[in-house]
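One protein chain is absent from this view; the other protein chains keep their places.
Up next is subunit A:
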Amino acid sequence: MNPRTPPVYNRRHPFSPQRYRPNRSTPVAQTRAHLQPSSPQQMQIRIHQILHAVECPTLGSVLGGTVRSNERSAHPPWSSQSGKRDPQQIGRVAAAASVNVPDKMKSRIPVVLLACGSFNPITNMHLRLFEVARDHLHQTGRYQVIGGIISPVNDNYGKKDLVAARHRVAMARLALQTSDWIQVDPWESEQVQWTETVKVLRHHHSELLRSLPWKEGLDQGKVDSPGPAAVPELKLLCGADVLKTFQTPNLWKDKHIQEIVEKFGLVCVDRAGHDPKGYILGSPILQRYQDNIHLAREPVQNEISATYIRRALGQGQSVKYLLPDAVIAYIKEHDLYTSPGEE
């Protein structure tokens, strides 16, 4: 009954819930304060769901009896502020689960979103993709997005006007400074060759499995381990324009497309001028696995293309409010995108 029990999960793991506990010193990326759980009991139930994502009959047994459901001063087991409860913080984490049925514990599949692309440069629209996709998956009630990865493409991709990977990675890092759930991963950009998207997915998926915390956390003494938490899924996040490129001859291998939609899954965010449903219907592979393709609608149409940004920068025009300020400062400091690109 020691309230100072250390967190169940490995603190250092990148996707452990502790890392995604909103930090007061950085802006919170996603909270729904008005969905505060209405009782401490409800709150504990939701917290439990995030942590374990398993079916569990009683709260008490899983948490090792450290929390009595009526105890008002109970704090989340992972909290380092032991003994001091911040209802707002708990509420945020709990509310992030967005569960509509508080009394029944549902299992939600943890998901990590991976976005591949040039990010040349990263823009507010790229960042929006993650937010929109997360909202969408949460709304289905079946998923819990626990992380996001931005993977800038390798320089050897050979796309026109692609600035050096180290810049694109640095800019993404700056853009993500204020995000508490998305991070940039330079693995793809550091490879010797350009790497096909499916291989990037495979790499990150195996990394994810390798570092799963639940393997370590189940020897908590009196707790009867309820079984492993649901295995996280890695899904490819993209705009509708990428879905369209599946049709481009020789751009993608058919077996790769199949692996992407069958083994991983796709979250595709609407974009003006595109018809994602049409693209799916037009492809037998996509149609077969359409249940694994999530079409998210961006409620606020936002066409900030990096192409336009480069052109505007080349012409000395302002791009403020289209990209994070820190990225704009970096671009100026390193004299990037100074000549108008030819399209």
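Here is the rule we go by: a contact is a pair of C-beta atoms (placed from the backbone, for glycine too) under 8 Å apart; a residue touches a chain by one contact, two chains touch by 3 or more; residues count from 1.
Heads up, the rule we're going with is that contacts and distances are computed from a predicted model.
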Per UniProt record, missing subunit out of "Multifunctional methyltransferase subunit TRM112-like protein", "Nicotinamide-nucleotide adenylyltransferase", "serine C-palmitoyltransferase" or "DNA-directed RNA polymerase subunit" is "Nicotinamide-nucleotide adenylyltransferase"
If the hidden chain were put back, which of A:107, A:124, A:156 or A:211 would touch it? A:124
Under the stated touch rule, tell me which residues of subunit A contact the chain that is not displayed. 27-35, 98, 124-125, 127-128, 131-132, 134-135, 178, 272, 299-305, 308, 317-322, 325
